[in-house]
Every structure is written in structure tokens, then in C-alpha cells.
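To start, the structure itself, in C-alpha cells.
The complex appears here without one of its protein chains, the remainder shown in place.
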Amino acid sequence: MERLIIKSDQIHTWLAKIIETVPRVLAPVKTGSKAEFKEIKDAGSVAYDVITTTSSVKASAFPNTETLFAYEKQGTDTKIYDVAEENFLDTVIWRARPCDAVGFGPLTKIFNWDYKDKLYNERFSRLVVVSFACDKADGCCFCTSVGGGPGNTAGSDIMLTKINDKETLVEVLTDKGQKLIDLCKDCFTKADDSIDKESVLAKIPVRFTREQIHEKLAKSFESPIWKAQSERCLGCGACAFVCPTCACFDIQEGAHGNHGRRVRCWDSCGFTLFTQHTSGHNPRPTQATRWRQRVMHKFSYMPDRLDIYGCTGCGRCSRACPVDMNIAEHLTNIANNE
Amino acid sequence: MSKLSEKAATLLSEGTVKMIIGYEQGTERPRPAFCHKPEDCERLIFNDQCSNNLAVYLTKKEIIGEDKVGVVGNYYVIKTVIQLNRENQINLQNLVVMTVDGDDIITFGSIDEMQQYVDTHEPVPNEKVLAVIEKIDKMSRSERWDYWKSELSKCVRCYACRAACPLCYCNRCVTEVNCPQWIEPWAAPLSNMEWQINRVMHMSGRCVGCGECAAACPLELPIGILTKKMGMDIKNTFGGWKDGSVLSTYNVNDKENFIK
Amino acid sequence: MEENNNNIFEPRIIAFVCNWCTYAGADLTGTSRIKYATNVEIVRFPCTGRIDFMLLLKAFAGGADGIIISGCHPNDCHYTSGNFHARRRWMVFRDMLDFMGIDIERIRWSWVSAAEGAKWADVVNDTVGKIREMGPYTEYKKAAKFLEEEKIIHE
Amino acid sequence: MKLGFYPGCSLNGTAREYNESVKALAPVFGIELIDIDDWNCCGASAAHAVNRDLSLALPARTLALAEKQGFDEIVVPCAACFNRLAVAQYELNKDEMLKKSVEKSIDMTFNNDIKILNVVQFIDKYIKDKILEKISHKFEHQVACYYGCLLVRPNKIIDFDRVEDPTSLDELMQLIGATPIDWGFKTECCGASLSIARTDLVAKLSGNIVKDAADRGAEAIIVACPMCHSNLDMRRPQIDEYVGEKISTPVIYITQAIGLAVGIAPEKLGLQRHFVKVNTL
Partner (left out) sequence: MSKIGVFICHCGENISATVDCERVAKSASEMEGVAFATDYKYMCSDPGQSLIKNAIREYHLDGVVVGSCSPRMHEPTFRRACSEAGLNPYLCEIANLREHVSWVHEKSEATTLKAIDIVKGVVEKVRRNKPLNAIEVPITKKALVIGGGIAGIQASLDIANCGQKVILIEKGPSIGGHMSQLSETFPTLDCSQCILTPRMVEVAQHPNITLYTYAELEKLDGFIGNFKATIRLKAKSVDYNKCTGCGLCTTKCPQKKIPSEFNEGLGTRTAIFTPFPQAVPNKPAIDKEHCNYYQKGKCKVCQKFCPTGAIEYDKPDEFITEDIGAVIVTTGFNVLKTDFFPEYGYGKYKDVITGLQFERLASASGPTLGEIRRPSDGQIPKKIVFISCCGSRDPAKGIPYCSKICCMYTAKHAMLYQHKVHDGESTIFYMDVRAGGKNYEEFVRRAVEEDHVNYVRGRVARVYEKNGKLIVKGVDTLLGAKPVEIEADMVVLATAGVANKGAEELAQKMHISYDPYHFFAEAHPKLKPVETNTAGIFLAGACQAPKDIPETVASASGAAVKAVSLLSQPTLVREPIVAVVNRCAPPMFSTCVGCFMCETICPYNAIEHEEIKDRRTGKVIKTVAKINPGLCQGCGTCVSFCRSKSIDIQGYTNEEMFAEVTALLNK
């Protein structure tokens, strides 16, 4: 919508204003050698020197553990309590990456394709995403291969791109974004049309295209490549839990005496138990079939059914994997598989 | 071709084993490698960076199948094989256990040989881990509670710690038992702690100290500290224990000072 | 029942005892008409070896302020060695809990034989007194009520 | 090797020769004994009979000082001192409250984990193994080893040797070439607690001991306690009177006997200081 410039030293002033005004601001905060999105109360606590956080920011709309409703037995009656979504907090996600922002796309589709998930939608509607374009990338980044890019604005409300040490380009993309700009109007000036955003972005080679993968997958359900690729996979849920688009969940009961809650919590298709039937039968009995499911779901089933890919190329799963299941590497092999 | 690759290729080509599990170079550090054909073996490497505990694959039927396999592992792999053997989880007949020592490739002929190797090659303790333990030990009780509560609140229950641990081989983990629901299955501060307490109790006397649980944690939670500390406590309390289990054995002379 | 009329904190304490020694010992306390505090409720197990460490954590999570574990004295186990195994389990478990900052002072371990009716009363009164002084185990209960604390609900 | 040394009052008085012989013996085996600075009475003579607090505080102060002066182990040659120190250490370790109150009265805190050795334990630990290689003059005499009442007591605290029939001195004497005799008075009372008040009783009790040793052909009586020594040696005229004969069997300290065996000059061991002359050895 609008291209503005903010002096680098003004960014803190602006963020401080946001923190003061908005009930909750999430931003990357250092934890050990890595960083995670956490609520910040001080503009100084943001970690800018990391490429991405370990976990994605999806928990802001789809928490790891959330109550769906509560109940209480009173004599023979049962009382049901709903979640008070009006108490959900307006939230600014500060210093998201383009690959974080774009992740809300698949999530929103998953939570709305038939049943409109009220809790997700209520949480999501309260989010304002301020992304920072990437000037650096690592060996796990592959957004350009899945239709994204270091300056991709999709899903963001505002995108900041550091042009040089002094100036940062501010692209205001939505009304929600504009409201944040309005909090500190004096900090911004109009951007010159000559500012070339692309030139400062990280260079991330394209290793394959989504379409290539989509096409290959159509023929490779029975391919031995799944077994070969998944041999070292341990079957933990780290990849799914850090993924910005993985939305598998489990519904559990937290019951104590005569009262309890129904709880939704994250799950992973990589777990053996995920598809285990009560009978003992498991339609995905081996890690190979579960790995296949993970790739197929993101690159075949989702585009087919929801018209969107389930991967943003953020590379988090590769970074989190204890045995280096590098997804970009595996996808390249699939793309090149005869 | 390195000596290691040659040895592995020979084992495969001569049909001694059907598969070799070793290490190959990964994105940023070495990772597990599976060689089925002699030519796969060129990828094999072995260096200080090779930290994955490959023994984790030895209890996975779908990986090792019914055939004889070879494993070229680090110190902890050897130590784990000894423990897995004690726990009836592997068939030594179908296993060739190797390690690399300098230029030499050592093939172990028996558990005794492995034990001897393990006894004589103990790695130096990780100073960082010891320093954290010392730090925590010095905290007051409520500081320790706050520390662990805040650290473990971050846990997302992806169970990478469990998956990476070669001794967490249960078909059904206690976390998956729901009659009764011993541990609430969702991520929450207390259930996260309970999970770790269970993990540590289940590892007591069995843990080989490879630290893969901590290495696997995507959130870098200090869970390796727990097993390490447990190992140290057990060593202090029960002296050198060698039989691979503390909680399934006892000594009438066990000394405690809290049962009154 | 956390506070009575005099605003004295009344702790809730669960006792995990073995059937052969401490349960019988507590029976003897009864038959001897020795009085003790009402705060302790006894759960009977066949043997201390049967007491799962998770049950202790569940008791705390459920709101217990203190726990008593008691069984046969060493060498007196009805099953010869259940208490020896239990002793080891508690030795490891207790160290672990302490390292994690869980308040082991709230767990009283004891050997009470079938003949020690008076000792049982002492163990109970002692523990109740001590826990009463320590106050409710708020931090643990708070952690256990994570879901209740974090979310707000309406009808 | 440096060890702390607690002489106590006797070794500075009636048992000077004991002090001299211990101090002469130690360096032969590469050990330096360093007096605990500012040591005080062990509480044996009166305190332990009249005031429990004092009887614990006195040794506790010495133990705390030794600890502060950096000793891990201290050697206490006098059997009575040793007994007081060891008992105090045990009592205080058993009772946290008591320890706190004693710490308050001595105005020092301490860990109370110093190791206390009596002379026999000291020899057993640091000297016994090396004796054979140092022997130059075998001590080839028949001797009666006399332990007295305190040396290995209380057994549950010091857990050294057999309490009713100790043999540690016998073994040491055998090692340096002596022939210990079998006799019935190893642990009989010498009358030490009445040594001033009832010399008549001392004469009787000690007399029985000396007589039995002499009758069985002992050429010397070996002791490791200054009380025993003074009673068996200094009270010899009274003993002689009681038994009705003159017994000239000398009474020497274990440290003197070993000292002679490893070639230390008799004067350095204080052998000239005894009342019953040591001529025959």
C-alpha cells in the first residue's frame, strides 16, 4: 500500500510505542544460542541477529495446548463452559520473517476448509504481523524453492527491509499495519521510489519448484525413496512442532473428579501412535510411510485439496532435526528422482 | 577410500552383513548413514563430530530387519550395545560392532571386549554440564524449582529426547498410557516436569551418558543435566554400579538418612 | 478444608503404606486408642515396593501438602525384599526431586512395623505439625492448575 | 608428611620421655609432628566427671583449632587425652544441636571430621610397614604388653583392635624381635583414677600387674599411656612394699622400644628418665 522510511534509530521508539499500546507483543528473544518468540516488555530485548527462531510463531494463533471448553458435573446435570475468546489479547508479532508470515496462510485454510475453527480465527484475527525481510540465510533456508522469498510480503501487515545502516524501508500492507504506523507517525517519512529492496535481500538459490515436486509425488507413492530417506529418521515430533504450517492436533481430556476440560494439543504425523488403531492395526506402520505422509501432505494433498502448499521453506524442521533430516535436500532428491 | 569405507565395503561385499550403520557428513555436522551396498560406504566418515548414538537404530526392527548388520559407532554406541544386550534387546549374533580408534578399526568379538574398551576409553566429563549442575546445586530449593519450572515450561513435548535415546525403546511409552493417565499428554509446566522425572527415573542406572537427549531437544532444554546428575548421584550413593540397573537390584546395606 | 475456624492451616496429607507393617501398625494405633491429627488419609498397598513414584507426584498435583511413605523395617518385609527395592527407588527419586526443586521436606519416609502403633501416631503428628508450619504447597498446586490459570471461561 | 600433635599435660610433665620418644621416632619415618598451636586441657582429669558441657567443649576447642590450622590428622599419644578427644568428636557428630551449643561456647565452628590417632594407630598407619627395613638392633627380649583401660576404648568409637584382648602392641613388639608373653593382666586397671588419692590401692592394682609380668619372665613391660607408666614405674617402691619383693622389671613406652630397635640413642628416647632403671636392655 504505502512505502515509508524509518531511521534505524527510530525503530526502537516505534516499537516502544507499540509495546506501550498493544496488550501483547511477541518478538524473538535469545534463549541460549538460539531465539524464540516471547512476549516482550522492553524494546531492547529483541534478538535481531538470528536468522529465524527455533519454533515458528504459529502458537500465537494455534497454541501448543489450549482449552476447547470446560465442564462440570452437578448432580445429574453437566454444565459446559466455553472459552472466553473476548479475553484473547491483541498481539503484534514483531520481527517475524516472511516465511513466518506466509505460514498463517496454510494454517488459516486448514482451520477453515469445512469447520470454521472459532478459537483459531479469533486468535488469528487479533494478530498484526510485522515482518523483517531477510538479508541473510543459512543452508537450511529454501523459501525461494517453495514460492516465497526473502522479501515476500504475503501474510505480513507491515514489512521492514533494512536498506542500509541508517534507513529501513517500511512497506505498509494492510489497514492493521497502518494502525501501527499511526501510533508513531513522526518516525516515518515517505520512501523514495528509487529504493531498490531486492538488492539488499539475501540470495537464496532456487533448488527445485513446488510444481516439480507436486508432479513427481503423483507417481511416487510406492517409491523406495521413502524408505531410503527415512532410514535415519527417529520418529520424534521436533519437525512438526517447530513447523509454521503443521496443524495436526490431538484432543485430550483433563478430568479431575467431577470437573474437567477438553484440551487440544499439538501432535505429529511422525509419531507411531498418530495413526494407531485400537485394534492394534496401524495404517502407517513404518517410519517410511510416516515420512511419506509428511511430504505428501505438504506438497501433494494440501495443494490438491486446499489449493495451498504446506511448506514455507523456513528450514526450521531441518535445523531442529537431531539426525539432520534436511528437507530441502530430500525434496531436491525427490525432484531429481527418476 | 578410507580404511573405514574399505572395511565396511568388504563386510558388505563378502556378505558378512547386509547393512552398515555409520556416520556421513550432513548439512552442518555428521549424521547417521545407512550403507546397503559396498559403493555406499564411500560416504562413511568417523571423527570427533560424530556424536549421534547409532545404537538407537539397533532396536528398530523396521530398520535392521532380520539380517546381520554392522555398526561403526562412537564410545557411547559401544556402551549402549552393552546395556541393550543386558536388557535382551539385541541379538549379538546378528551384529558386528565396530569403532574407529585413530587409524584402526576395532571390531569387537564379545561383550567383554566392549566392556574393556568402554572401561579404558571413558571420555572426559563435559565441563559445561558439570558447571551447570554445580550452579543448580548451589541454588536454594525454591530457586531450583523456579529454574526447572521455567526451563521445562518451554517443552513442547515433541519427545525428541525420547526418540534420540537408544535406551528409550519401549513399544509403549509411559506417556502413552492413559488408563490411568499417569502423565497428562499436553505440554504444560507440570506434566512436562513429570515427563522428565519419569524419563530420568526410567534411565536410572541404565543411562550411558551420551547426552543425545539434550542434543536432540530442538529447544535446547537442559534435560541432559537431569540424567547426568542422576548418574552422579547414583555413583555417589551406590558406588560404582556395573550391572546396568540400580532400581531392579538392591543391597541390604544401602545407606540412606531419610527413612525414620 | 484448608483453613479451620481458627485460621490455622490444615494440611492435606496422603499416607502410602504397606499392608503388612504400617497398615497393621496404624490399626494398632486405633486399637490402642492413641489419638492423632485428622489430616492424614491412608492408602493401602500390598508392599512399599508397589508404591509407584508417580503416585506421589499425583498426590502433590492433586493438592496434597504432604506425603507419608511407610512400610516394614528393613529385613521385615513380608515379601522379603520389596522394601529394599523401594528404599533404593526413594533414594534415587528423592535426590532427583530435590535437584528439581520439588520440596522433599514435604515427604516423610518412615518404617513403622505392625507393632509400632505409637510410632505411627508420632509419625502422623510430627508430619502434620511440620507441614502445618511449612504452609500449603502452593507452588506445586499452581503448576498443576496450569490450564485453569491460563484461560478464562464463561458459561 | 606433616601431622598435628596434641601432647596434653602429661607429655609436658611426668611423661616427658614419652614426648621425646614419639618426637624422636617420627622423623625416622619421614613424619613431622607439629604441635597444635594454643592447645588446651583435654578434660580428662576432672571435667568429664563433673561437667559434661565442659568435658566436650575442652576437646572440641582443641579439635577446632587443629582443623583451623589445617590438619587432617592429629596424633594424641596420651591414652586419656585420646579417649577424651575421640569421645567428644563422636558425641558431637551424633548430635547436631549439641555441636551447635558447643560451637557457641568455644566461639568457633568446625567440621569435626579430623582423624584422631593414638600412638598405636599412628604407628600402625605410618610406621608399621616400614619398621622392618629400618631395624638395626633387634629388640630380642621377653616383654609383657600392657594396654591399660583406655587405649582401645570405647571400642564402638575407635573400632581398633579387640577390646577385651587387644593384640596390637604384641604384634608391634613381635615385629621388632621381641617375644610377648601370654599373661592375664593386659587390660587390668592400674588404678590411675586414684593415683593421687589412694596410693595404697594403686600399689595393689599396679602391683598385681607388675608381679604377674615379672613372674612370667617379662624383661620389660611395654605401655602406651603416661598414666599406666607413672603408676607402674613411679609407684614401684609402694608396689615392692605391697608384693613384698623388689621387682626391677622396667616399664617402657612402645615408642622407646621401637626407637631402640631402629637405632635411636637411649638418651634421645628419654630412657634415662625412668624411675626403674633400664639397664638390662
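Should a chain be cited, it is by its letter among A, B, C and D, assigned in written order, with residues numbered from 1 in that chain.
FYI, a contact is a pair of C-beta atoms (placed from the backbone, for glycine too) under 8 Å apart; a residue touches a chain by one contact, two chains touch by 3 or more.
Since we're looking at a predicted model, the values are computed, not measured.
Engineer: Name every shown chain in contact with the chain that has been left out of the document.
Structural biologist: Touched by the chain not displayed, across the whole complex: A, B, C, D.
Engineer: Decide which residue listed in D:133, D:159 or D:182 touches the omitted chain of the complex.
Structural biologist: With D:133, D:159 or D:182 as choices, the missing chain is touched by D:182.
Engineer: Which parts of chain C are in contact with the chain that was left out?
Structural biologist: Residues 1, 4, 10, 12, 14, 23-24, 26-31, 33-36, 38-39, 41-47, 49-53, 55, 58-59, 62-64, 75, 77-82, 85-86, 89, 121 of chain C touch the chain that is not shown.
Engineer: Touching the absent chain: which residues on chain A qualify?
Structural biologist: Here the touching residues of chain A are 73, 75, 256-258, 279-282, 285.
Engineer: Take the complete complex as the reference. Which residues in chain D touch the chain that isn't displayed?
Structural biologist: For chain D, the residues touching the absent chain are 155-156, 162-165, 182-184, 187, 212.
What we mean here is this: only the chains that are shown with their structure count from here on.
Engineer: Quick check: more C-beta contact pairs in A-C or B-C?
Structural biologist: By the number of C-beta pairs in contact, the winner is B-C.
Engineer: For chain A and chain C, what's the span in angstrom between their mean Cα positions?
Structural biologist: For chain A versus chain C, the centre distance works out to 45 Å.
Engineer: Report the inter-chain centroid distance for chain A and chain B in whole angstrom, where each centroid is the mean of the CA atoms.
Structural biologist: Averaging C-alpha atoms per chain gives centres 31 Å apart.
Engineer: By the touch rule stated above, which residues of chain C touch at least two different other chains?
Structural biologist: Each of 147 in chain C touches at least two other chains.
Engineer: Got the chain A residues that touch at least 2 other chains?
Structural biologist: Counting only residues that touch two or more other chains, chain A contributes 65, 254, 263.
Engineer: Any idea which chain B residues touch chain A in the complex?
Structural biologist: 26-29, 31-34, 52, 56-57, 60, 62-63, 154, 156-160, 162-164, 176, 184-188, 212, 215-216, 218-220
Engineer: Name, in rising order, each residue of chain A that touches chain C in their complex.
Structural biologist: 65-67, 69-70, 79-84, 87, 254, 256, 261, 263
Engineer: Using the touch definition from the top, list the residues of chain A that touch chain B in their complex.
Structural biologist: The contact residues of chain A facing chain B are 31-34, 36, 54-55, 64-65, 139-140, 231-232, 234-238, 240-242, 250, 252, 254, 263, 265-266, 268, 271, 273, 285-288, 318-320, 322-324, 326, 329.
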